[in-house]
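Shown below is the structure under consideration.
A single protein chain has been omitted from the complex, and every remaining protein chain is retained in its original position.
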Amino acid sequence: MSFAQVDQRVLDTLHPASLRYWAVIALLFLGIMIGAGCWAYQIAYGLGVTGQSVPVMWGTYLVNFVFWVGIAHSGTLISAILHLFRAKWRNPIARAAETMTVFAVCVAGLFPFIHLGRVWMVYYILPYPNERTLWPNFQSPLVFDVVAISTYLIVSSLFWYTGMLPDLAAVRDRATGLRKQVFHILSLGWTGRFEQWRHYTRAYLFFAALATPLVISVHSVVSWDFALGIVPGWHSTIFAPYFVAGAIHSGLAMVLTLMIPMRKIFRYEDFITRDILDNIAKTIVFTGLIVGYAYGIEHFLAWYSHNIVEQESFRWRAAGPYSVQFWIMVICNSMVPLLFFIKKVRRSIPWLFGISILINIGMWYERYVIIISGVAHDFMPNAWGRFSPTMIEYGILMGSFCLFFFLFLLFIKHLPSVSMTEMKEALHKGEVHET
Amino acid sequence: MKPEKQVLGLFQDESLTAAAVEALVKTSWEVKDVHSPIRSDKILSALKVKKSKVGYFTLAGGIIGFLSGFGLAMYTGLQWNLIVSGKPVVAWIPYLIVGFEFTVLFAVLGNIAGLITQTRLPEYRSMRTYDPLCSGEHYGVLASCPEGQQEALITFFREKGGEAKLI
Partner (left out) sequence: MNRIFPALVIIGLGAFLFQVLGQHPEKAWQAYLVNFILWSAIAQGGLLFSVVLHLTKAKWGRPLQGLSESFAAFFPISFVLFLLLFPGRAYIFPWLGGDLHGKEGWLTIPFLFSRDAAGLLILYGLGFGYLYHGLKLKRSHSGDSEKTKEAYRSRMSVIGVLYIMAYALVLSLLAFDLVMSADPQWISTLFGPYAFVKAFYMGLGGLIIVAAVVHLRHGNASSLNPSHFHDLGKLFFGFCMLWADFFYCQFLVIWYGNLPEETNYIIQRTMTLPWSRLAWASFILSFVIPFLILLNKQVKTKPCFMIGLCSLVLVGIWLEHFLLLGPALCPKSDSLPIGVTDILITLGFLGLMAMAVRFGLGFFPELVPFKQEEVK
């Protein structure tokens, strides 16, 4: 494959879209509008329209929040951490993965607003001098969240944009008309001069090195929303690495869910080879084992501690009214990925796609089980309760998925979804090795 | 002052480009620019460029971030000045997280500042002497020579294995 072929293949995907594409976009937009409508209804009538009530004050909005932040993390793992490890197999998927990160963080960032109820008061959380002489409590994990998620959003967006600069220049050079003008502005006059490359490479390395600790810290901060409280089932020291591993687990599954149709429709089979999908599947086995280990350790130590509250909390999780969700979680997250030990399964596209969907369902239910069962069944028996989501919450859940896929579909048709520059670098390194 | 002519040499191979640059540096003609579609260590070492200073901006950003993260958290804690849930008013253990996130954020902002100031992007002037082929599979070497020597320069590029065109 030559550089010109790389360019041609990627730029071909940017040709004007078919009617089918716009129909899907319209459908997704409809889904977003339904979600927005549900939110508007909630703003008008208050948080009571959700299933949240004493004692379960955190419902599917927190589940969705953690779910989407988790999805975001593996994008940064692929584009930043694998860059530091010099793993060349990441090059074809890095762009789409980083895009997934940016959009997932955007969707996740909506949920603290949705969960707030009285959205117009959200500015209270910002540290600015005010007449009420109030300041946010920087000791609270919720404020850590604000800092961490905003940092992650800003850093990911800048990393994404900076990474795209040489590609935007390549599109500019081959586009005509309005598209040429738009990309002329977007590419900031990038000409690939040695001076530009000199500073760019160094800056990109620092970006990767700075995004790496964010992968660990941001989801650790999110996990501490739960672990820093004293709720049984939440107050556990393993939460930070457990949530980070789970985030990467669900994110890699989402990468598979997105890449497999994309490579089929855009005919990227030469770029996003089966070897790459194989590597992703192997990493999923690893994260699945970590998640399974965490499940086992928590239950074991709950028994070991002989703390009756802790023991009851874990018993209820597995055998109580939410046991269906619990077993979906255990089977989909820690057992189903074990199928990826079999090479045939890793190499089969339908299996990869199917298992990735199951993992995402399982990971959503994991957050559901942890969050809901934690507060529904804690210290005082007469404070025990239940929770079930209402239609409004389902509407907003659907709206969030529609928003994510809407943004992603818009991206792949209007911006280069495979990084031409990194593909060329991988080809070049390959040639150098062969000679 | 003698008017200058600029010639752009286009190559399809990185080693040929690097060799041409090395040879060009030894002549009296000036290498104005080298465009490439991907990062090239060979070309950078042929041009003998120094290490980029972007890192200093990143470091400065990181230090500012660390101090402001802790500073903001400590200042706001002291303003409220009441003991909340048994924890000290100024507690470095949770403030580490705020400090850490601010460090990363400001280091990235410093990184961007360094990138913008050092590369001087956005910058559209160099597009005048640029060939769109250079973002595809060609490497471009822009050299300048005094009036009258452009034919020699074009021949020089052709000898080194590339095409040449007058700008």
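Each chain gets a letter, A and B, in the order it is written, and its residues are counted from 1.
Here is the rule we use: contacts are C-beta pairs under 8 Å (C-beta built on N, C-alpha and C of every residue); 3 or more make two chains touch, one makes a residue touch a chain.
Quick caveat, the model's predicted, so the values are computed rather than measured.
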Legend entry - Contact set of the excluded chain (shown chains only): A, B
Inset, instruction - Consider the whole complex, including the chain that is not shown, and state which of A:41, A:161 or A:293 touches that chain. - result: A:293
Legend entry - Touching the absent chain when the full complex is considered, from A:220, A:287 or A:356: A:220
Inset, instruction - Among A:240, A:291 or A:358, single out the residue that touches the unshown chain. - result: A:240
Legend entry - Interface with the unshown chain - residue positions in chain A: 86, 141, 213, 216, 220, 224, 227-230, 235-241, 289, 293-294, 297-298, 301, 304-307, 341
Inset, instruction - Considering the whole complex rather than only what is displayed, give the residues of chain B touching the chain that is not shown. - result: 85-87, 93-94, 96
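Heads up, the rule we're going with is that only the chains that are shown with their structure count from here on.
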Legend entry - Between chain B and chain A, distance of the C-alpha-averaged centres to the nearest whole Å: 30
Legend entry - Complex contact set, residues of chain B against chain A: 14, 33-40, 43-44, 47, 49, 51-52, 54-55, 58, 69, 72-73, 76-77, 79-80, 84, 87, 91, 94-95, 97-98, 100-102, 104-105, 107-109, 111-112, 114-115, 118-119, 121-127, 130, 132-137
Inset, instruction - Provide the residue numbers of chain A that touch chain B in the complex, in ascending order. - result: 2-4, 7, 127, 133-139, 141, 143-144, 147-148, 150-151, 154-155, 158-159, 162, 166, 169-170, 172-174, 188-203, 206-207, 210, 213-214, 217, 221, 224, 421, 424-425, 428
